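Moving on, here comes chain A:
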Amino acid sequence: METVVNVKNLVKKFGSFVANDHLNFEVYKGEIFGFLGANGAGKTTAIKILCGLSKPSSGSIMVAGFDVYRESEKIKKNIGYMSQKFSLYDDLSIAENIRFYGGIYGLTTPKIKEITENYIHELQLQNYTKSMVGELPLGIKQKLAFSIAVMHQPRIVFLDEPTSGVDPITRRQFWELIYSEAAKGTTLFVTTHYMDEAEYCHRVSIMVDGRIDALGSPRELKQQFEAQSMEEVFIKLARKAKRSDG
Partner candidate 1 sequence: MRDFIIKEFKQIFRDYRSMVILFGIPIIQVLLFGFALSLDLNDAHIAVLDRANDEHSKKIIRKLDASSYFIVDTYLQSESEIEALFRKGKVKEVLIFENQFAKKLHNQGHAAVQIIADASDPNTANMTVSYTQAIIANYQQELLTGNTLAMNMKAEPLFFYNPELKSVFMFVPGVITIILLLVSAMMTSISIAREKELGTMEILLVSPIQPFQIILGKVIPYMVLSFINFILILILAFAVFKMPMSGNIPLLMAEALLYILLSLSLGILISTVSNSQQTAMMLSMFALLLPTILLSGFVFPIENMPQILQYLSHIMPSKWFIIIIKDIMLKEAGWREVAFETGILMFETFLFIALSIKKFKIRLA
Partner candidate 2 sequence: MNYALEIENLSKAYPSGVKALEHLSCKVEAGSLFGFIGPDGAGKTTLFRILTTLLLPDEGKVNLLGLDLIHDYKKIRQSLGYMPGQFSLYQDLSVEENLNFFAGVFKTNLADNYHLIEDIYKQIEPFKHRRAGKLSGGMKQKLALSCALIHKPQMLFLDEPTTGVDAVSRKEFWQMLHKLRDGGLTIIVSTPYMDEAALCDQVALIQKGKILSINTPQEIIKSFPLQLFALKSTDNYPLLKVLQAEESVHSVWLFGESLHLSLKGNLSIESFEADINRRFPQLTFEVEEIEAGIEDCFMELMYSHGNRS
């Protein structure tokens, strides 16, 4: 299996505080990988490093075939990012948003036009071509944001709490979109602290106090921790945490 993210002995220190303590994991092509942990467990620090926004203290880290120390600019061209807040411009139309982000990633104008038409067709946005993005229903906005995050065909897409707060049907439609993207060979790296989102991932890792304390498919982890749900797995792990979050 092709490895898209390869992390060996990642350590990140801020002074004497060890935010990431010897992390080791691999993420494969076409995989939906859940990156879980309580607030303050060190998730954000690790993701910043993987996106090339911050340098690790030590360890060897390759993302999309590039080295985070030397090739962070190349990494940025080969990843996509979508946060909970959607990062779309509310006062631009759908086409204008697509054109803007297409421009950022250096897509040509005919290519952008083609993508725009495809998206409007695939996501059934025909009724919304004249509306500003701010007026779109939440679910549609979310799907559009995701489509924009993958339009430059990145090898890996980082999703931050992608489906928190949306209704259950929209949420499933969104996961379908994620699965279909994974089926095309894109890797999806999902960070969340909502355990029901974790259930949808192929494999998940759970961070506690800067370390990865559990790694495996949700089914394996539930067996390993004798739990009914990922929520229970998480609670069992978090009870051991020293860095208190509450």
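Throughout what follows, contacts are C-beta pairs under 8 Å (C-beta built on N, C-alpha and C of every residue); 3 or more make two chains touch, one makes a residue touch a chain; residues count from 1.
How these were chosen: all candidates are chains of the complex that A comes from, given by their letters.
Owing to the predicted nature of the structure, the values given are computational and were not obtained by experimental measurement.
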Exercise for review: Mark the candidate that touches any copy of chain A in this complex, from 1 or 2.
Suggested key: 2
Review point. Candidate 2 touches which residues of chain A in the complex?
Key: 38-40, 137-140, 164-170, 172, 175-176, 179-180, 182-183, 193, 195-196, 199-200, 217-219, 230-231, 234-235, 238-239, 244-246
